[in-house]
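One protein chain omitted, others in place.
We just call them A, B and C in the order they show up, numbering each chain from 1.
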Amino acid sequence: MLNKNQIAQRLAQELKDGYYVNLGIGIPTLVANYIPAGIKVVLQSENGLLGMGPFPMDGDEDADLINAGKQTITTVPGSAFFDSAMSFGMIRAGKVDLTILGAMEVSELGDIANWKIPGKMVKGMGGAMDLVASAKNIMVAMMHTNPKGESKLLPACTLPLTGVNCVKKVVTELAVLDIVNGSFKLLERAPGVSVDEIKAKTAGKLIVEGDIPEMLF
Amino acid sequence: MLNKNQIAQRLAQELKDGYYVNLGIGIPTLVANYIPAGIKVVLQSENGLLGMGPFPMDGDEDADLINAGKQTITTVPGSAFFDSAMSFGMIRAGKVDLTILGAMEVSELGDIANWKIPGKMVKGMGGAMDLVASAKNIMVAMMHTNPKGESKLLPACTLPLTGVNCVKKVVTELAVLDIVNGSFKLLERAPGVSVDEIKAKTAGKLIVEGDIPEMLF
Amino acid sequence: MKKVFTSAAAAITDINDGATLLLGGFGLCGIPENCIAALVNKRPVNLTCISNNAGVDDFGIGLMLQQKQVKKMIASYVGENAEFERQLLSGELEVELIPQGTLATRCMAAGYGMPAIFTPAGVGTEVAIGKEVRVFNNKAYLLEYAFDADFALVKAWKGDTDGNLVFRQTARNFNPLMAMAGKITIAEVEELLPAGSLNPDHIHTPGIYVHRIFQGVNYQKRIEQRTVNKPDE
Partner (left out) sequence: MKKVFTSAAAAITDINDGATLLLGGFGLCGIPENCIAALVNKRPVNLTCISNNAGVDDFGIGLMLQQKQVKKMIASYVGENAEFERQLLSGELEVELIPQGTLATRCMAAGYGMPAIFTPAGVGTEVAIGKEVRVFNNKAYLLEYAFDADFALVKAWKGDTDGNLVFRQTARNFNPLMAMAGKITIAEVEELLPAGSLNPDHIHTPGIYVHRIFQGVNYQKRIEQRTVNKPDE
């Protein structure tokens, strides 16, 4: 079973040289810590920056330089600033190669719910609806089950949707799964996790073909 | 009867302090030479400049600095460069206060034809269709009649249209006319020109109310 | 052409009850602090505020919420704001949440004279309810309309007396878009310079979009999430 950092580490294996990537808040943000050596990845922050760097050193923080999570950050050489219309423009136009988001629920059709829980104060969707509707390659980083132990990989989402038919891949503490033809296709198991456990915790249609390898790190 | 410079001079009387103005090729360009003292007018060139200045001094011309007529120009303090989408964006959004264009024909409904003559090589409409469809205040500078002596102020244009129902005012070598309620309303006569001559040379519906004053310069 | 105002109070003097305002900024980054302070002082009410966020309890739009000046908030994310939450739950405050890219593009549409735009954001979600859906190349889009706001309040880094604006880093965000979208645009700047001081190639918002400009004072430029690396980490 993976911890959050390991989920991020496994997702980082999906990065390719030259990728422009948008990382959501939470586990996705951690992916930046595991970019494979020898490749260059440019991080997009939808509030108007390409080339996001790490947090600043204490004392170097700048109120004018934040990420979409409103955290103080830095830039890397080759960075560029732009307005919010261009930022979502490049997302809509498919220029961002990969978007990694957290989710509350994902359906076997690739629907995603991650912005609203009925009965709870709604903070807003921020840029999530734009990202899931527009990005050409969307992966989700999340826990396989909710705190009650219920599967978050469902036949259909029960929460209000953020986007439909958009998620391509899910990485959880248990497994790596692609969403293809209306099913979750199991690709890899976390070390020490059995296929049976994944089956038991996946409510949506699950495809298991042949031997399922353990993830390699 | 006015010469071209006087037509431009009369049109310049329409300028107000703080106006952003787009001047077309030909007589409209000459308007820039007659901006009244004490007011500030900013010239927009639709190829991407606000704050156009006069032609450069010989030897100072710069291939990267031209106007929409592809002439070498200069900038004035406070100028700004931008791309063509923003340029036509500000025109469409009504931020340009006044556009002055040449025309082959204008109709009593404010239609304008100034881009195409059937049977002749067509060069293209350039930005003219955008300007006439978008600008909030469009004035035309032209000769009252064509070389054959036929009126260019018509009940309906005979040439292919550039835009419909858009021209607000026409200044010719003979007269100043507003277009209101489907008519040319005569406002001023050129020095020495009679109302009868204007009537004779205006094919569209002409409204003449009361004494028509001579233009003042 | 007199665009320069002496103070925020002078620049916002005709913002009255019931006005619709566009306010630049993302979180507390690049917000028109001086304009908001002047509005808090002048106290117009029944305002409709369009801004990506709603400030925090004691800063930004939150200051106007405290005084119940805001009737309706249009935003993409309203964050942590106890008074906002209280007014929303009590029904005192009307809130319309829209996707962030839709918010940005509806501003751009207004500034570019486009009455409406198509975006895929929100298709198949509750955001799409009541909206026109149109399919282009097998992909569904929502038709979203340009904003129609009375005033835009934006904050720039540098500006000149002709209204040209330059923004700094991610404080740019919605500011140039809202600057284009206001019927009257009021810009506050950290540094107001004579026309001709800014490189014309570096200007983000040409002065044609800016009707009033003033030199801001006492900028707090608060940081919402101070995240740093310690030297020993």
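Criterion: a contact is a pair of C-beta atoms (placed from the backbone, for glycine too) under 8 Å apart; a residue touches a chain by one contact, two chains touch by 3 or more.
All of these numbers come straight from a predicted model, not from anything done at the bench.
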Visible contact partners (per top-of-document touch definition) of the missing chain: A, B, C
Hidden-chain contact residue, picked from the options B:S45, B:T99 or B:T145: B:S45
Among A:M57, A:A93 or A:A200, residue touching the chain not depicted: A:A93
Candidates C:A9, C:V45, C:M114 or C:V228 - the one touching the absent chain: C:M114
Missing-chain contacts mapped onto chain C: 105, 112-120, 136-137, 139, 141, 145, 166-169, 172, 200-202
Absent chain, residues of chain A that touch it: 17-18, 20, 40, 42, 44, 49-51, 75-82, 85-86, 88-96, 134
On chain B, residues whose C-beta touches the chain left out of the figure: 45-49, 54-67, 69-73, 75, 81-85, 87-89, 91-92, 111, 121-130, 133-134, 160-165
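Just so it is clear, only the chains that are shown with their structure count from here on.
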Separation of mean Cα positions, chain C and chain A [Å, integer]: 28
Mean-CA-position distance for chain C and chain B (Å): 36
